[in-house]
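Before we start, here is the structure in question, set down as structure tokens.
Every protein chain but one is kept in place in this view of the complex.
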Amino acid sequence: MSNPTATLLISCPDQRGLVAKIANFIYANGGNIIHADQHTDFTTGIFLTRIEWQLQGFNLPRDVIAPAFEAIAKPLNINWQLHFSDHIPKIAIWVTKQDHCLLDLLWRQQAKELPATIPLIISNHEDLRPIAEQFKLDFHYFPITKENKIEQENCQLELLKKSEIDLVVLAKYMQVLTPEFITKFPQIINIHHSFLPAFAGANPYQRAYERGVKIIGATGHYVTADLDEGPIIAQEVVHISHRDTVHDLIRKGKDLERLVLARAVRLHIQNRVLVYGNRTVVFE
Amino acid sequence: MSNPTATLLISCPDQRGLVAKIANFIYANGGNIIHADQHTDFTTGIFLTRIEWQLQGFNLPRDVIAPAFEAIAKPLNINWQLHFSDHIPKIAIWVTKQDHCLLDLLWRQQAKELPATIPLIISNHEDLRPIAEQFKLDFHYFPITKENKIEQENCQLELLKKSEIDLVVLAKYMQVLTPEFITKFPQIINIHHSFLPAFAGANPYQRAYERGVKIIGATGHYVTADLDEGPIIAQEVVHISHRDTVHDLIRKGKDLERLVLARAVRLHIQNRVLVYGNRTVVFE
Amino acid sequence: MSNPTATLLISCPDQRGLVAKIANFIYANGGNIIHADQHTDFTTGIFLTRIEWQLQGFNLPRDVIAPAFEAIAKPLNINWQLHFSDHIPKIAIWVTKQDHCLLDLLWRQQAKELPATIPLIISNHEDLRPIAEQFKLDFHYFPITKENKIEQENCQLELLKKSEIDLVVLAKYMQVLTPEFITKFPQIINIHHSFLPAFAGANPYQRAYERGVKIIGATGHYVTADLDEGPIIAQEVVHISHRDTVHDLIRKGKDLERLVLARAVRLHIQNRVLVYGNRTVVFE
Partner (left out) sequence: MSNPTATLLISCPDQRGLVAKIANFIYANGGNIIHADQHTDFTTGIFLTRIEWQLQGFNLPRDVIAPAFEAIAKPLNINWQLHFSDHIPKIAIWVTKQDHCLLDLLWRQQAKELPATIPLIISNHEDLRPIAEQFKLDFHYFPITKENKIEQENCQLELLKKSEIDLVVLAKYMQVLTPEFITKFPQIINIHHSFLPAFAGANPYQRAYERGVKIIGATGHYVTADLDEGPIIAQEVVHISHRDTVHDLIRKGKDLERLVLARAVRLHIQNRVLVYGNRTVVFE
């Protein structure tokens, strides 16, 4: 699939003729739809769709597609995003001391599982700098204290802007971002090391052990101002038994965290996730 | 969702404008699409879609929809089926001696999980007649020998026809149907008690035990003349350990068989399954 | 395995020689151990074991085994239970209006998956009486109001005692039992329709839908005075997507509830579950 494609992600109030109107827009301009998926949430009356078509043979120049579609979208009250498959998004990975999610994302990026570049790594500790060096990536150290947090976040925001970052991935970053930061840079995916909403907050493995659950999980979600309450993109679980110590839960959990975070990031950068309310539609 | 809907299941050579043309047909006639899903198999160049719309407000009378759509379909070389949600399909369940799949399907039908009626049960043994009586269903006993098989199948075909059966479900029916039968009545779903293609044929649990696998499965598939080779609709698995005897595999397998068969039947009667080649597309 | 067996379930402070002393007790009296499993919880220093041996050839008469073992157990500070495999436990199933867990348990009991009898069904509604009649089981109707709850529970306790019930199974019984009841009859297993501790309390499926989780679950647990906080025996989960309505979650959840409750009950009546603190060891 070396031909570039365009993808529209759309949400709007449900109404008659939406599929026809959107498909006609593409067909009338000579586009060949290669993927289309839709969902109607009948409880809220919201229509959501993802539609992808080949740019080869499409009669509209790229910079005209957005204004042309807006003419259709406006009367239908459509929220939409337009993405081109040959725009490679830039990811900043934020870490603290644990390396498993970072290494996993870097490996997948190299193995071409993640169509993105990872130009920088941000951390509140120096521990993982050697990994950045090994992969020849920029590593930025921002130690965080209560006093300097706002200031550091401003520096971080500037760095993200300067590096034209599209997505921040919190790959075991053990600091809470301020609501101000999230408002200014809302494209953030986090991995939480529990099956949310169970064991939100700190030390989920310890608490899972104490509660004596028979299954543990991990959750990849968008970050919102409400800690651990953002829209969930992906979750995965694994069975445990009384033989598993907290140490074993952590080991098993690391595998879940790697898989779930990579999955959430891949779905996002393939433009397969639509958020509405506090929920996601994932067009796989 | 008490409003009746129409569903088109479509497969055809991939070509520009298919989504637009089909959506326009529905929109132009006043239909409101509530579900649409599509898939393009790029290796074979086949486009497949399932599209469902509300009949309320649709301008074409029911008996005109098919010929009207055929006018669009023919030049595009489209294979299509049209289903109305208020046509309740009739299922004949075929069993031998084991009751778990039969009971499960009957319970789900009563619990309104399966939008179908089950007017008759066919068996080559008398063992499960009491269940039919308890549920007040017709039970037809067709003992099968090498000598009488063809003759009995002809009687069975007649019975299916007379009872206007839409779907035969082999719910642990331990006889092989002849290719002639399958040609004459091709809508047959079977549950195979292994994770096909592993352990096709007889005694899969015994063979799984002997091979020492760590996972067993069950497979719901359409029946074709090639035994255990038909298009797969649904599969499910469960972990086992050295502690599980063949008896335990059978017990665990029964749970899988119940779930997988019910799932395959539900997907089929909701018109969510499209067969192409020896594969299925399942629009969930 | 038609030969009757004896099973010891043991928990005590960890100390040197426990395995040897217990195994010697059985070997010295001519017993043949067919299953032995142990677990040491190093965080609390507790040793737990399950040991099962054939009674055929065992030199101690049944009524002497307990006092003989107590002589060994006392100095070691051992808590123990002794079970004979040919004692078939009696289960009372408590229900409200939903039939799926009840039917599932009754089927499994008939299919000999559950080595128990189910002599009576208790309900706070009349809805499921026909099922009891169909299976020829006693059905006892105890309508519950705030005013009569204590009184009814006393009647229920008397009935359990009179019927020599070993285990109460709350198979979608939608009433909370009083702490007094639980103290007097502590052998109670409940099915909770969520992946505890997520969505403890009422309406878990609705709340799971609203939270937008991608996985739902069910939990089989012992009942304690702390609602939904008792020791967990078994949990199972299933993936869901944005396409699943609350109605679908309930449908999928019912399959989980059936499986998990049956599993928890089977493990309990096979004497495979040991509770310590608020946790369980499950010797499978």
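When the chains are written out, they are named A, B and C in that same order, and each has its own residue count from 1.
Keep this in mind: a residue touches a chain if its C-beta (ideal position, glycine included) is under 8 Å from a C-beta of that chain, and two chains touch if they have at least 3 such contacts.
What you see is a predicted model, and the numbers here were worked out from it, not measured in a lab.
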Which displayed chains the hidden chain touches across the whole complex: A, B, C
Residue touching the undisplayed chain, where the options are B:I232, B:L249 or B:V265: B:I232
Full-complex contact with the absent chain, from C:N32, C:T245 or C:N278: C:N32
Option from A:A68, A:L82 or A:L103 whose C-beta touches the chain left out: A:L103
Candidates A:E70, A:D86, A:E180 or A:E284 - the one touching the absent chain: A:E284
Chain not shown, touching residues in chain B: 39, 41-43, 195-199, 210-215, 217, 231-237, 241-243, 245, 277-282
Contacts of chain A with the absent chain, listed as residue ranges: 99-100, 103, 107, 111, 113, 134, 241, 243, 251, 254-255, 259, 284
Residue ranges of chain C at the interface with the undisplayed chain: 1, 16-21, 23-24, 26-28, 30-38, 40, 42, 239
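Everything below uses one rule, namely that only the chains that are shown with their structure count from here on.
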Centroid spacing, where centroids are CA-atom means, of chain A and chain B in whole angstrom: 37
Distance from chain C to chain A - Cα centre to Cα centre, in angstrom: 42
Touching two or more other chains - residue numbers and ranges from chain C: 241, 243
